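Could you have a look at this structure, given as structure tokens, before my questions?
The complex appears here minus one protein chain, its other protein chains still in place.
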Amino acid sequence: MANLKTLLSTLDTLEFQDMYGEDFFLTWENTYDEIIATFTVADILRALREQNISSRIFDSGLGVSLFRDNSTRTRFSFASACNLLGLAVQDLDEGKSQIAHGETVRETANMISFMADVIGIRDDMYIGKGNAYMREVSRALKEGFEDGNLEQRPNLVNLQCDIDHPTQAMADMNHIIHSLGGVEAVRGKKIAMTWAYSPSYGKPLSVPQGIIGLMSRFGMDVVLAHPEGYEIMPEVEEVAHKQAFTSGGSFTKTNSMAEAFADADFVYPKSWAPFKAMERRTELYGEGDSAGIKALETELLAQNANFKDWECTEELMATTREGKALYMHCLPADISGVSCPQGEVAASVFDRYRVPLYKEASHKPYIIAAMIFLSKIADPRAKFEELITAGAPRFSR
Amino acid sequence: MANLKTLLSTLDTLEFQDMYGEDFFLTWENTYDEIIATFTVADILRALREQNISSRIFDSGLGVSLFRDNSTRTRFSFASACNLLGLAVQDLDEGKSQIAHGETVRETANMISFMADVIGIRDDMYIGKGNAYMREVSRALKEGFEDGNLEQRPNLVNLQCDIDHPTQAMADMNHIIHSLGGVEAVRGKKIAMTWAYSPSYGKPLSVPQGIIGLMSRFGMDVVLAHPEGYEIMPEVEEVAHKQAFTSGGSFTKTNSMAEAFADADFVYPKSWAPFKAMERRTELYGEGDSAGIKALETELLAQNANFKDWECTEELMATTREGKALYMHCLPADISGVSCPQGEVAASVFDRYRVPLYKEASHKPYIIAAMIFLSKIADPRAKFEELITAGAPRFSR
Partner (left out) sequence: MANLKTLLSTLDTLEFQDMYGEDFFLTWENTYDEIIATFTVADILRALREQNISSRIFDSGLGVSLFRDNSTRTRFSFASACNLLGLAVQDLDEGKSQIAHGETVRETANMISFMADVIGIRDDMYIGKGNAYMREVSRALKEGFEDGNLEQRPNLVNLQCDIDHPTQAMADMNHIIHSLGGVEAVRGKKIAMTWAYSPSYGKPLSVPQGIIGLMSRFGMDVVLAHPEGYEIMPEVEEVAHKQAFTSGGSFTKTNSMAEAFADADFVYPKSWAPFKAMERRTELYGEGDSAGIKALETELLAQNANFKDWECTEELMATTREGKALYMHCLPADISGVSCPQGEVAASVFDRYRVPLYKEASHKPYIIAAMIFLSKIADPRAKFEELITAGAPRFSR
């Protein structure tokens, strides 16, 4: 309970009232206090579960998952978060190809929301589309509620878009904080967000963008490393620059993996597709040009193959701070000799970090639950006190 | 609470005890009082939700959805209704082609029902099959319960069959009642259920049939309009005739959209397939004659194209009562210039009525929940008093 008390006191020191009733789109649209509040609420929810105290705030209600992509992990994370708070999940599969707009979005958003409390959306495939789609749904829901069609306004959680992957980046950051024993210790630490070779193509940009867009707020030295040609969205780099300046950290770029790894405290080697290529792919899909898409795929795979030496090896790990940087990944990773002949990371490195990697992932359901909690509960501190006092067991063993 | 009290008092004036333990197949098999009781219970459940009072009557239990057709809206409506009452949903996908009979129906009905409290069935594709299938399932469940295989007899809700679409028609009627401020004001009002052009083919007959089969009970002047060749099931017209006579309203038919719209208070322009064509299609499917099915489709699309002027335009709307008839639709509509080049309704008309259209749709989950409630609860009035006194919050904010 000691830990719980500390966490609850932390809430008192933070300003996060504006999260109430709002959606969660991009981490950098939220204040630093709001980000810390989300970590804190996530940790409280986890502590409650560890102590078998129910954090069920919904007696009934629906969490709607709207995924353009079939993702087991994200689906389970969202379902777990909803379940923890008492919501049943209904999946809405829109299909990969169909990008709804205007009338259709407005109508669908209303039709699925008569009893929905939360909607989680994952839409990361097309540059310029995913986040825009979420905003469109959000507007429709606001309207639907104001018009009296919906009994409640469902809040949105961005489960991954073309710009950011807030639930992933925040689970990762909470993992860093826990590994250091507190957010104060993060200042001055170096994190290397680096591209790594993968034999597959078209991995989303939202992970590196989410990482630099969040980690740059904590006074860290954030290094983004990738081969020439693997640029990410310039707008997000801009965000990282500004935030690093404000937070007293730094944001630098390099085309050398070795440079990024040197003396790093945290390394995040992961493949992604070049931003410009993803833009082209989005256009090609828009035009229904399947020959063009095929050609682009071939081109990108060939381009990747030029950078097979971008692998997180034991040699590189040895160059990090005392040779003991924390290896991070959003999973699943391309492990050399295990999941592919050559990939993002050497098998021995991955193997050594398996337990921390699973722990990293374990934060995600709680982060999602925290986002829902903060959007739904006007006074989280009071609500937690209420839940603790009630002490209803989650599992009546 | 004032509204809640009035609604509860209304229940006292109605006879609806026979709904307890029964299935809901066709609106016209239920008495007028039973229909009004369903509206009233739906409104009570909605009021409870608005006031954040839990209407959860099941601590655990399953609602099984059995859809021959993949329908997002119906699925969400049913899931919402189940969730509101505390039931988890399990989907049973039987597939479109396979029409189970006899042994198989009996066995499946039992196998899915050991812990099922409700089964919602949507089976509208084949004339003469959907409703018959529901009755078969119902008989099997009754037997299974009497034989002691099932701990409880699950009740059936018809979520759309070849004959009626009771949850839609009742949501529509409740929308009409709300728009007029009470059921007394419905008497003497004119509703035009008219065919409208659509570039797609084979839309179900259950909507127009459901509308004339229900609205003819309220003393309304019900006009059914369609081009020659778009006849609906004669048995349902017969029902509408008799009910209109009994209720002091009227049921007339015309081949002129203009005549139907003239001075109408409510207009419901919507495409459907000719009854005889649907019968032929059912036979062709039975014979597995895919060439015949293809030929029929071509023929029907060509037939539709002869009636492109059957569109709900501003000009037609202007001819309705004071030019202000309430435009209705079960959604999604074929909107000219939006979802198709030319369709059922002009974009400006649709746009003007969007908010009422969404409100119309919003009644459906509550209608379904009311049907379940009335089949499960012996004394609804007492149960509601109990829920209100308990005052457990649906969402403990």
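Think of it as A and B in the order they're written, each chain with its own count starting at 1.
In this section, contacts are C-beta pairs under 8 Å (C-beta built on N, C-alpha and C of every residue); 3 or more make two chains touch, one makes a residue touch a chain.
Predicted model only: the values in this text are computed from it and were never measured.
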item: Contact residue for the chain not shown (choose from B:Gly130, B:Gly144 or B:Pro166); value: B:Gly144
item: Full-complex contact with the absent chain, from A:Arg135, A:Arg187, A:Arg280 or A:Lys359; value: A:Lys359
item: Absent-chain interface as seen on chain B, which is shown; value: 56-62, 88, 90, 92, 102-104, 106-108, 110-112, 114-117, 144, 147-152, 376-378, 383, 386
item: Absent chain, residues of chain A that touch it; value: 46, 49-50, 54, 56, 72-73, 75-77, 79-80, 83-86, 88-89, 331-332, 335, 338-339, 354-355, 358-359, 361-362, 364-365, 392-397
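We take it that only the chains that are shown with their structure count from here on.
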item: Centre-of-Cα separation between chain B and chain A, whole angstrom; value: 41
